[in-house]
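As you look at this complex, bear in mind that one protein chain is not there, while each of the others sits in place.
Naming follows writing order (A and B), and every chain is counted from residue 1.
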Amino acid sequence: MTARFRRLVETDRPPVSLTIDGVGVTALLGDTLMVAMLTHGDALRTSEFAGSEPAAPEPSDGRRAGFCLMGACQDCWVWTASGARLRACSTPVQNGMTISTRQPEATWANIA
Amino acid sequence: MTQIHQSDVAIIGGGLMGCSAAFFLRQRGMSVTVLETDKVGRQASGTNFGNVRRQGRPIFQLPLANRAIRIWRDSPQLLGSDVEYLQSGHIRVCFRERPENIGKMEEYAALAREEGLDLELLSANALREKFPWLGPDVLAGSYSATDGHANPRLAAPAFARAAARLGASIVEDTKIVHAEKVGEDFRLTAEDGRQFAAPILLITAGAWAGKIAGWFGEEIPLTPRAPTMSVTEPVPYAIAPAVGVMTPEEVETVYFRQVARGNIVLGGSTRAASYPDDYRSYVLPQNTMTQFEHLRRLAPALANLQVIRVWSGIEGYTDDALPIMGPSAKVSGLFHAFGFSGSGFQIGPGVGETMAELIATGATDIPLEHYAVTRFTK
Partner (left out) sequence: MGEHRVIIVGAGPAGVRAAQAVVRAGLRPIVIDEAARAGGQIYRRPPENFKRDHDALYGTEAARARAIHEDFAALLPHIDYRPETLVWNVAEGHVWAAHEGETQPLPYDALIVCSGASDRVAPIKGWQAAGCYSLGGAQIALKAQGCAIGHRVIFLGSGPLLYLAAAQYVKAGAEVAAVLDTSPFWLRVKAAPKLAAMPGLLWQGVKLLRDLKRAGVPVLTGVTPIEIEGDPQTGVSGVTVRHKGAVKHFAGDAVAMGWHVKPEAQIADLARATFAFDEATRQWLPQTDADGRAGNALYLGGDGARVLGARSAEVTGELAAMAALADLGLTMDADRRRWLLAEKANYAKFAKGLAQAFPWPHELVAAIPDEAIVCRCEAVTAATLRASVNTAHAQEANRAKAFSRVGMGRCQGRYCGHASAEIIAAARSVSLEKTGRLRGQAPVKPIPVALKRNDL
């Protein structure tokens, strides 16, 4: 997958390992989760809506990669393995994070 | 000379009751003017939870609720617009420490069946099999397959537009500051001096109605309260029924529903005061917190969700939490339908149709004796 962000400076930092959608990646200490993810991929999440119509079974409005980077637009929320939300632009990356770009609640009706 | 706007029926209050009454009065061929201080459906009608729930209502109210459910089902054809009504079921549960509620649910279900409302009683295990997101503290439940929910922001304005299409006069931004009966007519004066007259006056002004009825000698105490409402981020649509808790403790009365777009609407827990004179209501953060606390007991899986907005509204409560509905005891031609005490949304269209029937024909089969104004004015 192509990286969206491009590192220009401050690349001499210790590595940090995390898992994104099951794939192990290496980021740098001090990265926000957003930078960690977007230097390996081109999106963080998928919009829930297709156009302004009620949500289609498979939303096709498109994938999103954040917008404001200052905690205001709320378009960079991603999920941990336990289903907790993290705002990628304002969360520092940590070793061992397991992150999903897909909503876990899709299977609610079937879980005990 | 000020021109007087004349019609057969004047309605003060453009909420769900007033707008649906106007719609059904027009169906019966009467000319109607709805007078609304702000915009139609913006107060209690537009800010409530959106429960289209029959179960849990007093048994004597079920005929009215049954009448309403038929209108909700027909609403797309009747109104020509979608008010997001979903007949997706309603589940009422009780918590472990209140086992006495099981007996009450059984008793209620037996009586409700006689009124045409079928309820399925479910044990804790059966409940969790059917609704796996319910928490371990849930002891039992009563499921109504034919209840559901709708979008309160859309319902009253849709009735208003449909009434207007049939020829009703919907007059917004018009605060009535004086009303009296002059000869055969009620004379209503707006803040800016405009005048309206009609031989029949229906008061459907919610939390503001007590004051208006007082102009006609029927001073009715209403307590303005503010519901605690929240909505989450959208998540995949997986929860069909509206869910609520049966408990005598207000703080535990949390309820939720998922809309088709995916957001989960939360209501219940402690209500706050509201301020009808200022047209203001506020969500108190401490109530949001108790709402979250009891929601986590009800459905622990919701704990991860983000709440993105809270709101409230202005609801008029009577002392016995039952509405005032029917003719005035003092002034002929005057009718009341208000004080729905936070439980008016489901029955709303039924109230409108019943009041239209009562006004147009002088009678209705819907039992109204429990709602008589005289219980407060004796």
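Here is the rule we use: contacts are C-beta pairs under 8 Å (C-beta built on N, C-alpha and C of every residue); 3 or more make two chains touch, one makes a residue touch a chain.
Quick caveat: nothing in here was measured; it's all calculated off a predicted structure.
Novice: Consider the whole complex, including the chain that is not shown, and state which of B:59, B:310 or B:372 touches that chain.
Specialist: Selected residue, touching the omitted chain: B:310.
Novice: Which parts of subunit A are in contact with the chain that was left out?
Specialist: 2, 4-14, 29-32, 35, 39, 42-43, 47-52, 60-75, 77, 84-85, 89-90, 92
Novice: Which subunit B residues would touch the chain omitted from the figure, given the whole complex?
Specialist: 39, 42, 46, 81, 153-154, 157, 161, 232-233, 282-286, 288-289, 292-293, 295-296, 302-311
Throughout what follows, only the chains that are shown with their structure count from here on.
Novice: Based only on mean CA positions, could you tell me how far subunit A sits from subunit B in angstrom?
Specialist: Here subunit A and subunit B have centroids separated by 41 Å.
Novice: Which residues of subunit B touch subunit A in their complex?
Specialist: 128, 132-133, 233-239, 260-262, 301, 304-306, 308
Novice: Using the touch definition from the top, list the residues of subunit A that touch subunit B in their complex.
Specialist: 48-49, 54-55, 74, 77, 82-85, 103-112
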